[in-house]
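Each remark here refers to the structure printed beneath this line.
Below, a portion of the complex is reproduced, with chain positions unchanged.
Chain lettering (A and B) follows the sequence in which the chains are written, and residue indices restart at 1 in each chain.
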Amino acid sequence: MTTQPAPIRVTVWGENVHEHRDAEVRAIYPDGMHATIAAGISEHLGERAVVRTATLDQPDQGLPPEVLEQTDVLTWWGHIAHGQVEDALVDRVCDRVRRGMGLLALHSAHLSKPFTRLMGTSCNLRWRNDGQRELVWTVKPSHPIADGIGDVFAVDAQEMYGELFDIPEPDELVFISSFAGGEVFRSGCCFARGYGRVFYFSPGDQEYPVYHNPSVRRVIANGVLWAYRSAGVLDTAYPVANAPAGWIEKTLAEQQE
Amino acid sequence: MTTQPAPIRVTVWGENVHEHRDAEVRAIYPDGMHATIAAGISEHLGERAVVRTATLDQPDQGLPPEVLEQTDVLTWWGHIAHGQVEDALVDRVCDRVRRGMGLLALHSAHLSKPFTRLMGTSCNLRWRNDGQRELVWTVKPSHPIADGIGDVFAVDAQEMYGELFDIPEPDELVFISSFAGGEVFRSGCCFARGYGRVFYFSPGDQEYPVYHNPSVRRVIANGVLWAYRSAGVLDTAYPVANAPAGWIEKTLAEQQE
């Protein structure tokens, strides 16, 4: 067991639209939000991860099969261009999650096509963009996504996301946020879908330097580790399968070989 | 509080295809499976429920808006005609669940369009149709869906449904089944989706008289009670909502009026 495990192949997908339109956004994220998110992951995971970025404006919307099929964990940030993401790509992303790829849905990705399809709910919420302070509270301190995160940390200025957040009840709830205006939000939520894991994390908006926040970066890196399936991604999706009499004995016998 | 609450409006939807094609199915369910399921609900709920049936071969596939919008709890059985259910109807069913309607997905409805869309997974499983005995074990005896159900009951002959059942981890797991061949199955699963509740219950196949089984009938009736939202179904779906500064104070003030 002294061999080093293969690094986690992370793809940071970014919509990359605001960065081109809005000078304020570009000032905060001169290389795009995806670059900052990717840097935060590398900062924490070092050689344990190989991180690349992909954006909507690239061929195949940044995720041609040869990229997606080489991705162990995909992070997704989108906002104003959710509708431009092609349904065929959404099919491929959801299929790969179900086969074992990890997915981190970040902030406004709550309304992205892959996330809403995997959740089965509207994923709607309340919002207000007035740069209020968000406090992020750890409520499941045994969870590895909370590693290195204390009882509470602050995002100094942020868009408010508030309940009701119309998601299925998470398998595990790691963080709850409060906002200066009084709202609360389930801001760190774990779900399993098929062989894959999904982590939703709400801090992060294009107008604020949230992805430069050290605690936010740490949570995202932790999320990558948690969502990574060390047993790998299946080659094919789990099918409806006829299981003829005797299949169990046959399966057990094959295990002996 | 001496007034009687309004009865629960239940619609039992059936695909109603096997009953026309297969004499064996008709022999077991001469009026259709939906009629038997409906009778089982009425048998237990009496005046607490008004039960009607609806089938795929009716206008608007049995669920025109005036029927669906008068339904508090919908039960769904389908098998070979999942693909015929129109997407617009699926949209309306899922929307109403999210606004508070209860949904019972029965047996092969694991692959129905409304259920898979609400789950966000493939809902695939293993199966074998050899009429084995299914034992249904109660694992959450505090749950009202288990009311009147003992530690275990039998379905004498049944199609085997086995793990892996590719669903999200249920909010609450009430029943686990075993089959004579050795397989297990999470056979009674509770989920919340938006303002509505979904119960999946696997016993029940067109080739066996499962919906005549007293315990199965009791579970389905219990499921109707559990899935019923006494606070009612919302008129409109929960939106993405801008929440301007002061909205909380305004909301609280309105509660005082």
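Just so it is clear, a contact is a pair of C-beta atoms (placed from the backbone, for glycine too) under 8 Å apart; a residue touches a chain by one contact, two chains touch by 3 or more.
The model shown is predicted, which means the values in this text are computed figures rather than measured ones.
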Per this structure file, total copies of the shared sequence (2 shown): 4
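The criterion applied here is as follows: only the chains that are shown with their structure count from here on.
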Whole-Å separation of chain centres (CA-atom averages), subunit A against subunit B: 31
Subunit A-facing residues of subunit B, complex: 98, 111, 117-122, 124-128, 130, 160, 162, 164, 166, 168-169, 171, 181-183, 191-194, 237-245, 248
